[in-house]
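Here the complex is missing one protein chain, while the rest keep their positions.
Naming follows writing order (A and B), and every chain is counted from residue 1.
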Amino acid sequence: MDVVWTLATAVTLALACALLGSFLALRRTLLLGDALSHAVLPGVVLAFLWSGSRELLPMLLGAGAAALMATLLLELLQWRFRVHPDAALGAVLATFFAAGIFLLSRFAGQVDLDAECVLYGELAYVPLELVSVMGVEAPRGLWTSAVLLAGVGLFVWLAYKELALVSFDPTFAASIGRSPRRWSLALMGLTAAVTVVALELVGAILVVALLVGPAAGARLLTRRLPQMLLVSALLALSSVGVGYGLAWAFDGALAGWIAVVAGGHVVVLVLLRRLRKAPASAQEPFAAEQGDDHAQQPR
Amino acid sequence: MIAIECRDVTVQYGHRVALWGVTCQLPAGRLIAIVGPNGAGKSTLLRAMVGLVRLSRGEIRLFGQAPEKVRRRVSYMPQRETVDWDFPLTVFDVVLMGCYGELRLGARPRREHYERAQRALELVGMEHHAQRLLSELSGGQQQRVFLARALAQQAELYLMDEPLAGVDAATEQVVLHVLEELRRQGKTVVVVHHDLSTIAERFDWVVLLNLRLVACGAVPEVLTMANLHGAYGGRLQMLSDVAQVLEQRRQRLRHG
Partner (left out) sequence: MSWLETLSHPLVLIALGGNALIAAVLALVGCLVVLRREAFVGDVLGHSVLPGIALAFVLVQSEQPGVILAGALGAAAAAMLLLAALRAEPRLREDARLGVVLSLFFGVGIVLLTVLQRHGIAHSGSLWRFLFGQAAGITPAELGMAAAIGAVVVAAIVLFWRELQVMSFDAEFAQLVGLPIGWLELLYRALVLMAVVVGVYSVGAVLVSAMLILPAIAARALVRRLPSMLLGAAVLAAMSAALGVGLSGLVAGVPTGPTIVLVMGAVTALVMLAGARQSVLMRVLQRGRLVWQQRQEDVLKLLYKRLESSGQPEWSGGELLRTLLSWRWSAVLVALWLALQGKLRYRARRWELSPNGVRQARQIVRRHRLWELYLERYVGLPPEQLHNDAEMLEHLLPPEMTAELERLLGYPTHDPHGRPIPPED
């Protein structure tokens, strides 16, 4: 039964990450996800110290505050001090994470988290803490990640067309009154929320892997947005599944293995595509030209 | 009737001033061209009309109202280089976006929207490419997709950024035909254009821009005036040089 709980939790989280990651990938802001997942740490630790428990709400608030501060700092560095976005992102990410680790180590006795756990999580401990909701008993981690997945799913379902619009053509979106800034903030907010939950369960590294891997793989495999979302979900499932298998066969941290599979299958996909494309690549520019021959005259 | 009114419109991007004190009135129901050399602020003026850039001074009114208030009556077509054409969408998906302005959060496009998008595609001669992917389109076809999206908006005022830049002959025909059709329907169309020589035959009204407003009026008048003054080009270089110096200093003080 423990195996089922662990897997179910990992899968739920992976699905939420894959959905969000797909949009981040299309907007080329996957690194921002990476940065956020690191930057929330000091907020989470402070919330821990303050509330003395693993209650989700204080943690979310703390993480939200940290994410907000990081975002403001990023904007300040970029616009006020003309620091290149990459450099600003890297600087803020690492400094915040350092602050988090510092707090964790300084108050090690009082916090029910440790530095290594933040990095690669304790998925195996998920089944230890069962909570009963409406008569159904399941691990607390599974409940929270299920709520999260439902939230992300609902968001994508409701705002699918806005997200597509804003990601494809922000200028046009703004011209019809859909603020690209507001939507990207919403996306970032959700990413931060996923990160907080995941930080405790699977660790920062796996969040990054699950945001990046399935989405990047799906981008390579598919050519339409709905398919891309579907395939990224499938790749997320396979990452967890294969990762679990490997962890069972070779031992080692489950989160580490899942990250390896999530990143690894993108590398494999690129390799396969290169091999397959090599002979066919000469034909590619042709496709566009053919289109012109079919061009219709106006009527 | 006046469709667009600009009063002392000034825009700056960071260190650079893009538009400086432009005041003009554009009549409704005309084909209007915004013309000027590179970096003259043509696109900026168009973007300002849709409320996409913040004015550092002055104001713009569309149909006597603020741009944000009349979004549904305005259709904007960006330059096609501004988006990633490798995005995983089909032609039809993009054209349908023209209707998104009327759809609330969570609402799916309905039959009428699908029909509108279909009609717009037919108008630009792309109905057979509806299910093609964006990555498979040629430059001219991309332009027509954007044109179709603008048409699907069914607006009163059409603002188009360089619809005739770098397109093949067939697409140029399509664009000109659509412009003609819109004029026939009594719509106002403002087009950013880079070619002074073709203005006379295609447009009614022209805005001559070079950072400053050089001239604005019916085509015959403005073109003669432009010729007389030789105002177009070289001599205004001084002005833009100065503007750069000025804004650099001002910006340095304001934003560091």
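Methods note: a contact is a pair of C-beta atoms (placed from the backbone, for glycine too) under 8 Å apart; a residue touches a chain by one contact, two chains touch by 3 or more.
As the structure is a prediction and not an experimental result, all values here were calculated from the model.
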Quiz item: Touching the left-out chain: which of A:5, A:48 or A:97?
Solution: A:97
Exercise. Could you tell me which of A:3, A:72, A:87 or A:150 touches the chain that is not displayed?
Key: A:87
Quiz item: Can you name the residues of chain A that touch the chain not displayed here?
Solution: 25, 28-31, 34, 77, 80-84, 86-91, 93-95, 97-99, 101-102, 105-106, 108, 115-116, 119-120, 205, 208-209, 211-213, 215-216, 219-220, 247, 250-253, 255-264, 266-267, 270, 273-274
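As a convention for this text, only the chains that are shown with their structure count from here on.
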Practice problem: List the centre-to-centre spacing of chain A and chain B in whole Å, with centres computed as mean CA coordinates. | Solution: 37
Self-check item: chain B residues within the chain A interface of the complex
Solution: 47, 50-52, 68, 71, 74, 76-78, 82-84, 87-90, 93-94, 97, 100-101, 103, 105-106, 108-109, 122-129, 132-133, 135-138, 140-141, 149, 153, 168, 170-171, 173-174, 177-178, 255-256
Self-check item: chain A - residues contacting chain B, complex
Solution: 26, 79-81, 157-159, 161-162, 164-165, 167-169, 171-172, 174-178, 219, 222-225, 227-228, 287-289, 291-292, 294-299
